[in-house]
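Here the complex is missing a single protein chain, while all its other protein chains stay put.
On to subunit A.
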Amino acid sequence: MVDAFAYVPAVVLLPFFSFLVALGAGKYLPKGGAFGGIAATAGSFLLSLWIAATVAGGRAYDETLYTWAAGDQFELTFGALVDPLSALMLVIVTLVALLVHVFSLGYMNDEGETGLPRYYAGLGLFTASMLGFVVADNLLMAFMFFELVGLCSYLLIGFHFREPGPPSAAKKAFLVTRFGDYFFLVGVVAVFATFGTAAFAGEGSFPALAEAALAGDQAVWTPGGLDVMTWFTVVGLLVLGGVVGKSAQFPLHTWLPDAMEGPTPVSALIHAATMVAAGVYLVARMYGFYALTPTTLAVIAFIGGFTALFAATMGVVKDELKQVLAYSTISQYGYMMLALGAGGYVAAVFHLTTHAFFKALLFLGAGSVIIAMHHNEDMWDMGGLKARMPVTYYTFLAGSLALAGIFPFAGFWSKDEILYEALVHGLNEPLLLGGYVMGLLAVPVTAFYTFRMVFLTFHGEPRTDLAADPEPVRWNVKGPLTVLGSLAVVTGFINMVPVQKVLGLEGIDYLHRWLDNEWGGIDGLSSHHYADLGPYSSGYIAGGEVPTVLVGAAVSLGLALAGLGLAWRLYNVASPTEHTAKLGGIKDVLYNNYYLDELQVWIAYRTEDIAGGADTFDQGIIDGVVNGVSSVSLAGGSRVRRIQTGLVSQYAAMLTLGLIALLVLIGVNGGWFL
């Protein structure tokens, strides 16, 4: 029988070939190589489904496929790890990549765009790198592909390189994430030094060794004989640096809104559904390590909760469609981090899944609006698009309801589970409870900015001629929107934990069972194992589990509806006006993103000042000493230059002659010429 796992490398390599084809022959192909990309991602998607089905059939895969450097000290390898988590992620990534490729046909090719081969090459390389990251079986390989997706992000954000904005945004994106990746790389190196391996799975994997070391069954290296727990916490936080950068968490989130300079399909694929998810996925991938260190978990939860609220507040005042979505992306990844920090491994993966679909949907919907509006993104120039582009409207609405967390759309279920996990575990952990409160406060804000966006864009009267007569979009736009729109409605049903708990229906929490290796998986990589490792105990309010579930869900749904209602009152009118002025000084703070971008620019300029100072020092002092010494030794006076010139020419000539004479002498002496 043919084994699906034999095709894991093909999943990664197919998009890589489409990259090569688009790069090498794209300009000779129709649509700049788009069809190669579509075929490749479709192939990867089908293979991923097959692989996921094989995992569901009770199997898993963990093989080293290539030895990169076979040292004695460490063996550095590439391999593939396919378990329920990575199989799920493979399906998500390939599906979104496929839909984005199709959508690009409408978005990019209809605009008479030049440089399409470059675009499709970038998409192909990105997809390949992302898939390589997903199947990575060790931390080094994960880091390598993590960097490669960063490169692709840079190239695609800066796609319109002839304009001033995109190259600048691309630079910022790479640099800010590189800052996080620095810590990640130190973490990778530290993992090797500590454990001698960076494998994710198996007996000899680093999470397993860390578990044994904490139990006292395994000796590991620590710097300066540091306490094992402290050192593991440090290592966990170092790796977390990369996560915070890539998943755009506070304080390294600033690159993501700027990254909206990239083409909208790129935003959907890279800056919403997949690359930004890489950070969260990484924490989930090595959750067996993170679960061991309570401090790290608390930090993750707090960063996540804070980011969820912090980013949501900025989304409230933005005027551009994609900006709202960018801040909402940051905020939603904050929720996932909150879940991971709160011990809600399944909840985080659940939200990652639903968010990937509904946020990709919202970005592609925004892309459809942007096509219709001839690349005007200002929501105040829109209005009334509902009647003129119904497919976009209804799918966008589905995505918005999911994002706002309205029952029964996908986002409701996943966000609810996150808040539930944070609550029950947080009742015994003050820091976690803080994360929960911030996450809860972000709920109405999210619903408010989401529906502000919906009403301003689609409802009311058209506010410009463009909005009154938008450019029609074709099947290649509507198709992906319809697929994702359906997913935004139904994805939540894969994991209806509240229903199960309240109604006592056993077994409908499919995602829990999936991630708990109920069908198949690898020992040590199951949600139960992580729960056993984790430091948390559950507390309940209102006297038990079921009431807690109900109260939690009711509170978050009520808050979401309140936010939605406020948006309805303020913006669902024929000619809405700006209400942000009512916020007074707060508006400026929010509009300027709490001045964090200014702070980072300030840091960059101060660094340049220091560099300038170093340069002056180098030219003046260090080189000055060199020149001074040489003038003293060679001439000791003012006519250094001329004398030096004369001297050195002779010097060089003498050196050459001397060497030749010496050689001849030696030759004669040694009897060479006889």
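Convention: a contact is a pair of C-beta atoms (placed from the backbone, for glycine too) under 8 Å apart; a residue touches a chain by one contact, two chains touch by 3 or more; residues count from 1.
To be clear about the criterion, contacts and distances are computed from a predicted model.
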Protein name as given in UniProt for the chain not displayed, "NuoM family protein", "2-oxoglutarate synthase subunit KorA", "Cobalamin import ATP-binding protein BtuD" or "ABC-type D-xylose/L-arabinose transporter": "NuoM family protein"
Residue among A:Y7, A:F45, A:F103 or A:F145 touching the omitted chain: A:F145
In subunit A, positions touching the absent partner: 67-74, 76, 140, 143-145, 147-148, 151, 158, 161-164, 166-168, 170-171, 174-175, 178-179, 182, 185-186, 188-190, 192-194, 221, 223, 604, 607-608, 610-612, 614-615, 618, 622-623, 626, 630, 634, 641, 644-645, 648, 651-652, 655-656, 659, 662-663, 666-667, 669-670
